[in-house]
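Of the protein chains in this complex, one is absent; all others appear in place.
Right, chain A next:
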Amino acid sequence: MDDLTALRELRADAPEPDAGRLAAARARLVTGTDRAANRRGFLSLGRPMVLAGAFGLVAALVLTLVQIDRTGGIGDTSPSKAARYASASEVFAQAALVAEARSTDASPRPDQWQYRKSLTRQPDEGSGAGDTMEEWIRYDGKQTAGYDDGRLRIRDVPPDPGDDDLSPQRYAGKLRELPTDPDKLLAHVRGDGHWIDLPVGEGATGAREDPDARAFRVISVYLEQQAIMPPKLEAAMYRALGKIPGVGVEVGVEDAAGRKGLGIFREAGGLDTRRYLILEPETFRYLGTRVLWLRDEMSGSDLMFRAGSVYSSAELASGIVEKAGQRR
């Protein structure tokens, strides 16, 4: 027998795994792609369209619902006729006050772990249960951990200077450098080289990104780091969001866990999707994200996502723990 033929028969009965067997590996990938989507997904290559002036400034407590005639600007790409909007300036003023009243958490040690439990729903999953993920990352970012068939697996993270993602510790360092004056903060995030030049290999997208789109995207990324967020800075972020053209607040936006919150979004021409950062309406804690497709998204002749498709995520738990595998 030919040696190659014999070799092809060796372990030829090795099975191809089914979707269930691959679920854990797929979930690890999706966690990575979701994180990247959250960091990069607010990318807009379209022209900014100023809508902020369209929001009526109605003085009232906490939330005032605003009726907006949307037929002029967006036409049939409007997310939903039933969508209700709040006065962005009121929401951000209130959010800033609530944030300023938070107490500052102590700084974690580099060998402590940040725990996060999240839920995601992909657009093609319909009303399924979604994917729940639990993950741990060392505060210094050198290791990650997770349960795999009930067994805790700790993995080393090789340094990748070309990546735009940061360890919790480096996020904390970056946050400490940021100005707490809303105008200075906005100028900083509009032009921060870290979010322009990285990740390496993504082409010239970073430089082409509209500064307002970048400001909205970067502040959204920062607001997800609530475990290590200085209260004064968080307040400044809400005030800065209120100054970005096109940023609005929709009421009753659902996260992947079905919780309804305030959906902060940025409207601009040419966007295929509307992305919401969802905040709890009273505490202004970060609940999750929601991406709504405003029109069919094609790839060549393939329909990738139908208009009205939704991707969503929800933060179910997070905190600083002593060891990988601990939840509190």
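The working rule: contacts are C-beta pairs under 8 Å (C-beta built on N, C-alpha and C of every residue); 3 or more make two chains touch, one makes a residue touch a chain; residues count from 1.
Note that contacts and distances are computed from a predicted model.
Enquirer: Which protein name, taken from UniProt, belongs to the chain you can't see among "ABC transporter ATP-binding protein", "Putative hemin transport system permease transmembrane protein", "RNA polymerase sigma-70 factor, ECF subfamily" or "Glycolate oxidase subunit GlcE"?
Expert: "RNA polymerase sigma-70 factor, ECF subfamily"
Enquirer: Which listed residue (A:Arg26, A:Arg109, A:Arg176 or A:Arg327) would be found touching the missing chain in the intact complex?
Expert: A:Arg26
Enquirer: In the complete complex, the non-displayed chain touches which residues of chain A?
Expert: Missing-chain contacts on chain A: residues 1, 3-4, 6-11, 13-18, 21-22, 24-26, 28-30, 32-34, 36-37, 40-41, 43, 122, 148, 153, 160, 163, 199-203, 205, 299-304, 311.
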